[in-house]
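Missing here: one protein chain of the complex. Every other protein chain is in place.
Up next is chain A:
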Amino acid sequence: MLTGGEYSNHSRQLQPETCQTELNLPRVLCVLSSTLEKLVARNEKLVHELSQEVDGSIRIGKSLNAFHGVRAPSISIPKYLERIYKYTNCSPSCFVVGYVYIDRLTHLHPDSLVISLNIHRLLVTSVMIASKMLDDEHYNNAVYARVGGVSNAELNKLELELLFLLDFGVMVSSRVFESYCLHLEKEMVVNGTGLIKVERALASPKAMLMDEHDHNHLNHEPEILVEDNNNSNQSSPLPQILDSELTFS
């Protein structure tokens, strides 16, 4: 799965400024994308070096195997995060907490690397769990699966994998949350992007603060609405939010 040439095609340059052009997106998406891209690039390099040293057998842990795709999805990390945010309308803080989970994962399973083959699945799974934890209202796994481009069954499996890998340590105190926000902000300073404040609303999940405006915003995405509503009088066909590029393999 982890062969030499594959990842290098997908390592992307850091382009933090690109996501800033998108208006109305939480700043945390931008910061997080950049941090994760950097991480993935670093790990890809590590994998590459390892694969050259010991040909064939790379000593990478198997903990994250469930999250590995055959090839890296073509959608970039920023676009993927944006997509999750746009379609699930989860609180911005879910992305920080999702990041906390991924970070915890790497600490609990240090031999496992977050790389381009697994980052997407890790993201959709961790943000989904974060949303389940934080938002009293959130979309179900079926919606996240569609948004994330994986099957419902697979996402359910990944959810359990992640919960068990985390040893169900999915509690994030406000202190820890704050420290991760600071960490993410620091990353941006280091990047030379300048100080970007991350939305701190752990206690006030966006989903709970949605006002009429937010609803209207979501109403422009009818496919999602139909999806989350199993109402029998809804006869519309199933939404086509599943871009072909998003069907991971």
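By our rule, a residue touches a chain if its C-beta (ideal position, glycine included) is under 8 Å from a C-beta of that chain, and two chains touch if they have at least 3 such contacts; residues count from 1.
What we mean here is this: contacts and distances are computed from a predicted model.
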| message | For the chain not present in this complex, what protein name does its UniProt entry give, out of "NADH-ubiquinone oxidoreductase chain 5", "Vacuolar ATPase assembly protein VMA22", "NOP2 nucleolar protein" or "Protein kinase domain-containing protein"? | response | "Protein kinase domain-containing protein"
| task | Write down which of A:V28, A:L64, A:I77 or A:I102 is the residue touching the left-out chain. | result | A:I102
| request: Tell me where the left-out chain touches chain A, residue by residue. | output: 35, 39, 42-43, 46, 50, 59-61, 99, 102-103, 106-111, 113-114, 128-129, 132-133, 135-142, 152-153, 155-157, 159-160, 163-164, 167-171, 173-174, 202-205, 207-210, 215, 218-219, 225, 228-232, 234
